[in-house]
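Shown next, in C-alpha cells, is the structure this report addresses.
Shown here: the complex without one of its protein chains, the others still in place.
Going by the order they are written in, the chains are A, B and C; count residues from 1 in each one.
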Amino acid sequence: MMDDLSLLGFGPDGWAPLLLKGCMLTLAVSATSMAIGTVLGVLLAWARLKGPRWLRRTALVYGVVLRGVPELLVILLLYFGLPSLILSLAETFGWDAPGLPPPFLIGSLSVGLVSAAYQAEIFRGGVGAIAKGQFEAARAMGFSDLQCFHRIVLPQVARIVLPALGNVWQFNLKDSALIAVTGLSELMRTSLVAAGSTRHPFLFFGVAMALYLVLTTLSSTAFHYGGRYSNRWDRG
Amino acid sequence: MSRLPRAGVGFGLAAALSLAATWAGAAWAGEPQRAIVIGTEGAFPPWNITRPDGTLIGFEPDLLQILCQRANLRCQLVAQDWDGMIGALQAHKIDVIADALQITPARKAVLAFSLPYAITTGVFVTQKDSPLARMANRGLVLDLDASPTPERQTEALSALREELRGKTLGVAISSTYDGFLDKYLAGVITIKSYRTMGERDLDLLSGRIDLTLDDTTYLRPLLAAPDARDLVLVGPELIGGELGAGEGFGLRKDDTALAERLNAAIRSAVEDGTVRRLSLKWFKADATPALDARPGATGGGPQP
Amino acid sequence: MTVPPPVLTATNIRKSFGDREVLAGISLEAREGEVISILGGSGSGKSTFLRCLNLLEVPDEGQIAIGDVQAPLARNRHGRLEVSDGRAAARLRMQTAMVFQGFNLWPHLTVLQNVMEAPLRVHRRDRDEVLATARSLLERVGMAGFHAAYPKRLSGGQQQRVAIARALATNPKLVLFDEPTSALDPERVREVLALMRSLAEEGRTMIVVTHEMAFARDVSGRVVHLMNGRVESSGSPAHMFGADATAAFRAFLAPAAL
Partner (left out) sequence: MGEHLTFIASVTALLVRAVPVTLLILAVSGVCATALATGLTAMSVARSPLPRLIQRTWTFLFRGTPLILQIFMIYYGFAMVPWIRHGILWTAFRDPVFCTCLAMTCCCSAYIAEIFRGALAAVPRGEIEAGRACGMTGFMLLRRVIAPSLVRIALPSYSNEIIMMTKSTSLASTITVLDITGVAQQVIAHSYRTLEVFCAAAALYLLINAGLSALLAALERRLDVDRAVPSISVPPTLEPLS
C-alpha cells in the first residue's frame, strides 16, 4: 500500500507530476481541437446552407465520411499520412522541406476534423430551428444579411447549440485519449506508460479514470452555467 | 506555408517538453553543427527508460550524449511509440531511430543503418509454472549465421519447434524477431502483436500469452524486478541471421551525411572503450560489437 | 385642396408559386395619411401581395416604389425578376415597417431592445434620441412598464403592441400590417385594434391585411377586395359596405354578417 502511495506522489518515483502534466496536455489538445472544430464547423454549416451546389455536396460528403469512420482511424491516418503528404507536396511544388507537424498539432487536427463534422450539423440545425419570422422581421426593417446574422441569428443559435456543443466538448475530451497512440504524453498515454513500467495497471488506469471524471465534471458544470446564461430570455 | 515550421516548433517544444532531452554539442572541427531529432521509445529498459519526471535515461541516451558531442550534432531526443517509428523517420519527423534497433535484412530494405553500437542475444521468457519452463537447451547460444550449420543447432531448432507448437507468443509490433519467427516458427505458434513492450509484459505476467522472445538486455533487468518473480528465461539464446547483426541507429537511406558522422563517432566510441563502459553500466555485460570481424554483418552503412 | 403625394406605387404585381398563380396583376397606390384595408378570402393572395411590397417575396412581374425609392428589381439571365441590389432593397425596407401575424419579436432581446434595434443598427441614429423615442412609443402602446421584460413573458396582445412600437420606432413612411389580430384571443383583439385606430387618426399611412370588418369599415379610407389574385372591387367603406357593393364582395361578407 505504501508502495502504491509513493507511486502516486511527487517524490522521485512518483508519477503525480507527469499525470498532472498529462491532464494539462489533454485539456490543451481538447481545447485546440474544439476551436478547430468550431471554425471549420461554422464554415461547413455555411457551405451546407448557402454555398453553391458543389460546395454543398462537398460539405455533405465531408460530414458523412468524418462521422462514419472511427476516430482512431482518422488519427492514425493523419499521424502516418499527413507528414508524407506534406513532403510530397513540398517536393512537387519545389518548396523547402517544411518542418513537420508535431503530434500535438496532428492530434488536435484529427480530433478537430471529426469535431467539425459534428459541430457543422449542430450549427446547421441551430440556424434551422430559428423561426422563419425572425429573419423576416429583421429583413422587413432593412437589416442586411450580416446584421441579421450578427444581431438576430447568432444570439439565438448560441442558446440552441450550447448544450449540444457541451456534448461535443465531452466527446473531444474523451477522443483526445486516442491521441495517445501518436505518442503524445497526454493523460491516457502517461497512465499507459506508468502502468507498463510499474506494472500496476489497475492503480494507474483507476487514477486516470478519476482524473478524466474530474475534467468532464468540471467542464460540464461550466457548460451548464454557460447554458443558463445564454438561456436567460427563454424562461417564461 | 513559411509559418508552419515555426508554429510546429513551438508546439513541438510544448508537447515534447516532458520527454525530451536536448544537448548542445561542442564545436567539432570540420563539420558544421547540425540539429537532428532522435526518436526513441522511452519504454525499453535498460536501453531507454522514461523516468517519472519525464527525462529519458538508459544506455542509448548515455551513448548518444557522447556520440552527438563527437559528431558535432545538436540532438533532441523525443519519445514516441515504436509502431510509428519507421513511419516517423520516413516522414522526416525524426532523423534517427535509437531504440535497440536490430540490423536485420528485412529492415535494410526500408532503412539505412549506422554501424552497430552493441550486439546482444535474443531469448525466450515464460512463467515459472508453465510447462515451457522446462524447455531444453537453456543457455545454448545459436548463431543463425553459422555456416555450415552445426548439427546440434539443427537439433535445437527442431526441438524448439516441437516445444512451442500451439503456444502463443507475444511481440511488440514490427519487432526484430518477425523475420526469425516467420522462418522458423511460422504455422507452429500464434503470434500476438502489442503496441508497446509494457503492454506485452503485462499480458505475459497475466498469462494471456505463453511466452515472449526479446533481447536479453531487456529481459534480465525485467526479471530482476520483484513483481516479475514468476517469470523465467528459457530455451536457447539466439544471435545473428534474421535477428540481425547487432543494434544500429536507423536512418533514412538518402541521409548518407548523417550516417558518416555517426559511424565515425560509433567507431571511436567502440575503440576507446566507451561502449564497453556503458554496456557494463546498464547491461551488466559487455555488448561491444566487433566492427571489423564480420564484414557482412556490419554492412549497415548507406549505399552511396 | 392639395392631393397628398403618393407613398406607395405598386404596378401590375404578378406572382406564381410553381403552377399556381397567386397574384395576377395587382396595382395599388397609397397616398400619405391613407389607411387601406385589404380584404379577401383565404388564398386570395392578400398576404403575398403585402409581402411583395417590401420584397419579402420577389414578384415575377411589376414595379414598386416607396416614396422616391424604386424597388431594385431586374431580370436575371433566366428572365426571372430578382433583387438586383441588396443595399437598395434594404433602403426600400427602411422606408417601411411591418407588423406580423405571429409578432416575430426577437426573443433574445428585451422589449426596449426590440424597439431600439432597427433605429440603432439599421438607421444608425443617435442612441439617446432612439432611447427617448422608444420609451415614448412604449408609453404610447401602453407597455412602458415592461421595457426590461423578455417577449416570452408577455401575452399575445402585449407582444403585438410591442411589435407595433417596434414598427413605429424608425418613423416609417408606410406601415404594413399582415393580419395583426389573427393570432390573438378575442379580448386581446380589441386592445390592438384600438391602438391601430389611434395610429390611423394620427395620420399614419397604413396598409392592413385583415379579417376585421369593423376596422375596415370604420377606420380605413379605402377597402380593397382581392379575389383569385386580382382586385375584384375597391372603394370607400361607405361604397363597399353600402348598397352598391359587388355580388362577390357581398358573398365574401355573408358568413361574417351572420
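Here is the rule we go by: a residue touches a chain if its C-beta (ideal position, glycine included) is under 8 Å from a C-beta of that chain, and two chains touch if they have at least 3 such contacts.
Just so it is clear, the model here is predicted, and its values are computed rather than measured.
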One chain is left out of this view; which of C:24, C:83 or C:144 touches it in the full complex? C:83
Among listed residues A:35, A:129 or A:222, the absent chain is touched only by A:129
Residue touching the undisplayed chain, where the options are A:104, A:212 or A:233: A:212
Touching the absent chain in the whole complex: find that residue among B:136, B:173 or B:264. B:173
Full-complex contact with the absent chain, from B:86, B:112, B:185 or B:213: B:86
Using the document's contact rule, name the residues of chain B that touch the chain not shown here. 83, 86-87, 90, 110, 173-174, 192-195, 199, 202-203, 205-208
For chain A, residues in touch with the removed chain: 49-50, 64-65, 67-73, 76-77, 80-81, 84-85, 124-125, 127-130, 132, 135, 139, 144-145, 148, 170, 173-178, 180-181, 188, 191-192, 195, 199-202, 205-206, 208-209, 212-213, 216-217
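Keep in mind that, in the parts below, only the chains that are shown with their structure count from here on.
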Most central chain, Cα average position: A
Leading chain pair when contacts are tallied as C-beta pairs: A-B
With chain centres set to the mean of the C-alpha atoms, which chain is at the far end from chain A? C
The distance between the C-alpha centres of chain A and chain C, rounded to whole Å, is 47
Which part of chain A faces chain C closely enough to touch in the complex? 131, 133-134, 136-145, 147, 151-152, 155-156, 159, 232-236
Chain C residues touching chain A - in the complex, by the definition given at the top: 54, 56, 86-87, 90-94, 96-98, 100, 102-110, 117-118, 121-123, 150-153, 170, 176
Chain B partner, complex, touching residues on chain A are 12-15, 17-18, 21, 25, 28, 79-80, 83-84, 87, 95, 97-105, 181-185, 192-197, 199, 201
